[in-house]
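The complex appears here without one of its protein chains, the remainder shown in place.
When the chains are written out, they are named A, B and C in that same order, and each has its own residue count from 1.
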Amino acid sequence: MQFEYGQLIIIKDCKGKSYLQKLMKNGRFQTHLGLITHDQIVGKKEGETLVTSTGEEVTVFYPTLNEFIQKMGRRTAIIQPKDIAFIIMGVDLKPGDKVLEAGTGSGALLLALSRYVGKEGRVYSYDNRPELQEIAIKNLTKFYEKIPDNVILKQKDITTGIEEKNLDAVILDFSEPWSAIPEIINALRPGGKLASYLPTIIQVERLVKELQRTDNFIDIHSCELLLRPWQIKGFSVRPLHKIIGHTGFLVFARLKGGKNNV
Amino acid sequence: MQFEYGQLIIIKDCKGKSYLQKLMKNGRFQTHLGLITHDQIVGKKEGETLVTSTGEEVTVFYPTLNEFIQKMGRRTAIIQPKDIAFIIMGVDLKPGDKVLEAGTGSGALLLALSRYVGKEGRVYSYDNRPELQEIAIKNLTKFYEKIPDNVILKQKDITTGIEEKNLDAVILDFSEPWSAIPEIINALRPGGKLASYLPTIIQVERLVKELQRTDNFIDIHSCELLLRPWQIKGFSVRPLHKIIGHTGFLVFARLKGGKNNV
Amino acid sequence: MQFEYGQLIIIKDCKGKSYLQKLMKNGRFQTHLGLITHDQIVGKKEGETLVTSTGEEVTVFYPTLNEFIQKMGRRTAIIQPKDIAFIIMGVDLKPGDKVLEAGTGSGALLLALSRYVGKEGRVYSYDNRPELQEIAIKNLTKFYEKIPDNVILKQKDITTGIEEKNLDAVILDFSEPWSAIPEIINALRPGGKLASYLPTIIQVERLVKELQRTDNFIDIHSCELLLRPWQIKGFSVRPLHKIIGHTGFLVFARLKGGKNNV
Partner (left out) sequence: MQFEYGQLIIIKDCKGKSYLQKLMKNGRFQTHLGLITHDQIVGKKEGETLVTSTGEEVTVFYPTLNEFIQKMGRRTAIIQPKDIAFIIMGVDLKPGDKVLEAGTGSGALLLALSRYVGKEGRVYSYDNRPELQEIAIKNLTKFYEKIPDNVILKQKDITTGIEEKNLDAVILDFSEPWSAIPEIINALRPGGKLASYLPTIIQVERLVKELQRTDNFIDIHSCELLLRPWQIKGFSVRPLHKIIGHTGFLVFARLKGGKNNV
């Protein structure tokens, strides 16, 4: 497979920096490490090394989803890949699942959900801020070339009503998720899972206690994931000095069936 | 959808304990909290609450993959869900991918890989210990009712040769992964990803330095993930006292193309 | 210096276990690894290895304060050495300081405060639970042979009044430290430091917000310390699997001078 005009690529230089590019006729990639034209890249294969006008080597790949998420446009803090991955396993997402997320935000989680529910799955993404959904649409379109068929965007606040029923999972990334609990109870299938990403522990406490109070959920639990990168370089084998000390807390729960009442 | 004979279920009691069961005619689930017959469960719906012979309430679900992994038979330490999830995003796994894992172990990672490459993907799982692959086969069969069509088990040590070509990812969970580097270079497609799960930092150092030495890989990086569960119970809002302080380190790398030489 | 009757020692066996003993005429130390009589130990020097009746080697030392704290009698959760040490530097404790602690608890922090304020310092330890102060007295007496001259124990709740003035530091280890803020403002010297050890984040939030509200404090900050032990044994170089995931949170603040008002 060879690089073609219109494809999204990532160029990695010898300093460890990387750059997203959409390949275009007459496109140019210029940094202080010299120039590469898109015409030079087209026809090459993934992983090949090219030489810039100033003699520096760069390597060209298709971006991974993680790389794209780190580089994509955003207007909001995004959920980091470590948390996205853990949410996906935490709600037991599988091909064919119907999942709802609220809010859409810049689309980081949505990009991953669309991938992992597959062609037969559905992702309903609610957000009542059209300017954010615009960004998410741009990001989806940039990464997948179009809005994936399994994604349905809705400009709506889920606390005013969820139209879907029998959802396998609901994933919440907005500031007052407890206000959506009654709607979620109606929208999830029995056995369906809830996950919520929350920046502060005050939100965690409130959400967990409201979930406990309704008595409709089981396996309510909370955690956080710390990512600790290590440097392995000559004698320097140690954790990195500067790290992200906190992204968000995660809350999970599972809907019971039968006599649910709010 | 109602529970049927032959299905795998998980019964959760009021103490927070849970139990895997395969539903069988005349099957019985007996604990100190009383008896439930499988016949009572069949015909009920997921999430329903049943009452045992001694009046205790239990709730019945289909097990999530995470739950199954925690409860399944094993003869080896297994990769935990937090690490499985991070590996899957780290190697950019997507439906249709061809991925190799070595070794099979008890099958925890394999269960997840099979799910996320989907019907059109393939998972080649190498292990030269037949007694472990037996356990993995049992676990696959128990969870998926049969060995999934996208799983190919091979009784073989990958350092003696990888038969597949153009793999999207190779995931290594055995003690001397550096010994497989030449084979991996031949088996991965350019741009393909490598991940390795390693219990000790000595292994991380050795693998990373051998990967650096070959000059065939880019984006070589190492990290670990710490999972910190929180208790949210009345006034007690705090991290749990006893936690798992370490599971394993993770190493990732991506194969460059072109003039690869070992 | 030789071991003498009446001294507190710690016996360490070849399995890594250790045992506190007060040396007594005809005293006996008996475990499944055999018998050592106290008479055998008296006259030996610190660090010497002795052989039990069954031929096992043990080594005898004076206990460190850390070791004593881990082994001493208690009726309460104790502050761990990592937190004690950080509190002592956090309140800038030095020889000659006058420091108040509340409550006394089992005396772990008190043992350390007495050591580090030295002969010319003073530690006022308040607790209104006489049964706990009894345990602290036993622990002080066991470790220091008597209640140190620089320790003053008071059976009193500090929220009902602090008799001391011009204290260099106040250290709080009880559940509602905010209720003592007015008393603390009167008892600390300007520039004096406050530290509080708190099991839950709810307490941290409440204390910090009440300290912020009075406007009498500066440098109000909160943190927690995680201790991660490593195993270094042959090829196994890695963090320990089972660790303490949480002890307590720490809050620090410093009293401003001048126009203080509550």
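The criterion applied here is as follows: a contact is a pair of C-beta atoms (placed from the backbone, for glycine too) under 8 Å apart; a residue touches a chain by one contact, two chains touch by 3 or more.
Because the structure is a prediction, the values reported are computed rather than measured.
*Asks:* For the full complex, which residue in A:H32, A:K146 or A:H241 touches the chain that was left out?
*Replies:* A:H241
*Asks:* Just to verify: which one of C:Q30, C:T64 or C:T141 makes contact with the chain not shown?
*Replies:* C:T64
*Asks:* For the chain left out of this view, which of C:G43, C:G118 or C:G161 touches it?
*Replies:* Of these options, the touching residue for the absent chain is C:G118.
*Asks:* Need a quick check: the contact residues on chain B for the chain that isn't drawn.
*Replies:* Spelled out for chain B, the touching residues are 201-202, 205.
*Asks:* May I ask you to list the residues on chain A that touch the chain which is not drawn?
*Replies:* For chain A, the residues touching the absent chain are 199-203, 228-229, 235-247, 249.
*Asks:* Take the complete complex as the reference. Which residues in chain C touch the chain that isn't displayed?
*Replies:* Touch with the absent chain occurs at residues 12, 45-49, 59, 61-62, 64-66, 81-82, 84-86, 88-90, 92, 94-95, 112, 115-116, 118-119, 189-191, 193, 201, 204-205, 208-209, 218-219, 221-232, 237, 249, 254-259.
Quick note on the criterion: only the chains that are shown with their structure count from here on.
*Asks:* Between chain A and chain C, what's the gap in Å when you average each chain's C-alpha atoms?
*Replies:* Once rounded, the distance between the two centres reads 46 Å.
*Asks:* At what distance in angstrom does the C-alpha mean of chain C lie from that of chain B?
*Replies:* Whole-Å distance between the two chain centres: 44.
*Asks:* If you average the CA atoms of chain A and of chain B, how far apart do the two points sit, in angstrom?
*Replies:* Taking the average C-alpha coordinate of chain A and of chain B, the gap between them is 21 Å.
*Asks:* Mind pulling the residue numbers of chain A that touch at least two other chains?
*Replies:* Counting only residues that touch two or more other chains, chain A contributes 201, 205.
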